[in-house]
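Of the protein chains in this complex, all but one are displayed in their positions.
Think of it as A and B in the order they're written, each chain with its own count starting at 1.
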Amino acid sequence: MRPFKYTNAKDVTAAAKMLAANPDAKFLAGGTNLLDLMKEDVEQPNELIDITRLALADIKLISSGTNKGGTSIGGLGKNTAAANHPLIRQNYPLLTQAILAGASGQIRNMATNGGNLLQRTRCSYFFDVAMPCNKREPGSGCGAMEGINRMHAIFGWSEKCVAVYPSDMAVALAALDAVVKVRNASGQERTILLADFHRLPGDTPEKDTNLSHGEIITAIELPKNNFADKSYYLKVRDRASYAFALVSVAAALEMNGNKIAQARIAMGGVAHKPWRAFQAEKMLVGKEATEANFRLAAEAEMADAKPLEHNKFKVELGNRSIVLALQMAINGGKS
Amino acid sequence: MEENESPQLTKDEKKLFEDLMPEDLNEILVHGVNRRHFLKLMTLAGGGMLAWQSAVAEQVLTRPFSALTSSDFSPANIENGVNLSFKVNGAAKKLMVDSRMTLLDTLRERLELTGSKKGCDHGQCGACTVIVDGRRVLSCLTLAASCEGRSVKTIEGIAQGNELHPIQSAFIKHDGFQCGFCTPGQICSAVAVMDEAKNGEVSCVTEDVRQTASPIKLSNEEISERMSGNLCRCGAYPNIVAAIQEVHSGKEVAQTWEFRG
């Protein structure tokens, strides 16, 4: 870990200003990803701006604007608090499940909602500075492409990078059409649709998101919806707990009689961003919620998958996981 | 407590340390009794294992001991120093730390609280779990500098004086460990899990997360999931769950071994 200056920001705009002023500075939120990577010498900031004490932890109903009636989650609130807040548990149980499927009790007590969105890939070539990695060191090559890529992407990867984005929380947020609110050094706010927040690797895998240096995540907004009764987060992993997803699926349905009125499906562990299964969603609308229809939708979505040498299983696993998650959702969480 | 220059030990005292803490004897002879020795001795004496030495033990326990190593730590070696004042196990601590120093290393290397363990230093094992402002966190991924004004509880602060916390007693009864290296983290975690259940916090295996928050009665599966952030390589998991369940439910949990044939 390189030496760095430890500073504190007194308010949100000041924090953004401090960050904007130093291209090598980083915000310190829960630190669970940043410190991990600094110890590996992957992240090398020369200044850490501690933002944990900023008043950005509230969870509240949104009383005006496009997302009126929805819920706003503070960017610096802790994952545990978000998962357990009555507004979230009642109205967005999918998000509660996804958060609780990630990491461990201790880590969720530390991790912030903004930090969670910005956590970096767990690709082992990215984590090991002895290995090449275009994301860590543009131009050095991708270790995983021809290497051990069992955990890697089957959708949207590029010749430069096949890493997957690891967050569980963000997969649920993608399914719930969440919006990320950010503020810059001049105090201006803008919103980014979660589905557009993370990027595909393309030629610039070093850029995970569309956030600019100097912007701070102030909140995540969840629009009001009718999915609470029929949603489910399924996570398939190599051990029962405390492991990242091989594949995960956030599924939410709204019924109109015996027909599906709206469907939301997002996948984790398959791409450089939470993967919205738009094709599958489209196919389900207006159909009956039967296993056969779920299967057709899943197959349509997975047909475009491009697996690598060691992760071919993710295609079949993705297929089955979409079906199972939808079944669980329709049954209110029971198989 | 007052600082004390390498106190001379009486013969009895020397014998006491030789018997009870042979691994520390050398250090005690050279540098005197310090806070750590004192705590350890207190535990041994408090455990009632050692009735016969208790007179000598008492004698040692009432003596002042030499100061913390942090005082012989030269600030010249600190880069990007951050002044930190916080509470550890109820006691106010003030020191300057390297901005890079984690809470775990601060406890272990500067405050002589070596109970919290470094199993991975990367958030992947839970051995370093401590309780900060009432919640369990990983001290290896916490910067000491960010603890300004916070209140930290470590394994050394879980017992009330000589009285073990019920979780600690249950771990002994149910053999919730083998090598014991994960144990401080397991116990800090378990103590916090009890509060989390009281607060009605849900977990990944909670059947219905939509129910309104009220104290939750934890099944063994719930305990397992909530404790999954604390790895135990010795595989003491069933015993850990039994210990926690016994304290949580207030009902005795049977210990299951059997002889046949």
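Heads up, the rule we're going with is that a residue touches a chain if its C-beta (ideal position, glycine included) is under 8 Å from a C-beta of that chain, and two chains touch if they have at least 3 such contacts.
Going forward, contacts and distances are computed from a predicted model.
As stated in its UniProt record, the chain not included in the shown complex is "Xanthine dehydrogenase YagR molybdenum-binding subunit", which appears among "Sarcosine oxidase subunit gamma", "Cell division protein FtsX", "Xanthine dehydrogenase YagR molybdenum-binding subunit" or "Ectoine/hydroxyectoine ABC transporter permease subunit EhuD". From the set A:L87, A:I148 or A:A228, the residue in touch with the chain omitted from the display is A:I148, counting the whole complex. Of the options A:R122, A:R199 or A:H213, the residue whose C-beta touches the omitted chain is A:R122. Among B:L103, B:L164 or B:V253, the one in contact with the hidden chain is B:L164.
Touch with the hidden chain on the side of chain B covers residues 19-20, 22-24, 26-27, 30-31, 34, 36-37, 39-40, 43-44, 46-52, 69, 72, 74, 77-79, 98, 100-101, 105, 108-109, 112-125, 127, 154-156, 158-159, 164, 168-169, 171-173, 175, 177-184, 187, 205, 221, 223-225, 227-241, 255-261. Listed here are the chain A residues that touch the chain not shown: 1-3, 39-41, 122, 124-125, 127-128, 130-131, 143, 146-148, 150, 234, 236-244, 246, 313-314, 316-317, 320-321, 323-324, 335.
Note that in this section only the chains that are shown with their structure count from here on.
Averaged C-alpha coordinates put the centre of chain A at 34 Å from the centre of chain B. If you check the complex, the residues on chain A that touch chain B are 1, 3-6, 28, 30-32, 35-36, 39-40, 48, 50, 52, 80, 83-84, 86, 89-90, 93, 96-97, 100-101, 103-107, 109-110, 228, 240-242, 333.
Residue ranges of chain B in contact with chain A, taken from their complex: 79-80, 82, 99-100, 102, 121-123, 126, 129, 135-138, 141-143, 145-146, 189, 192-193, 196, 199-204, 206-213, 224-226, 228-231.
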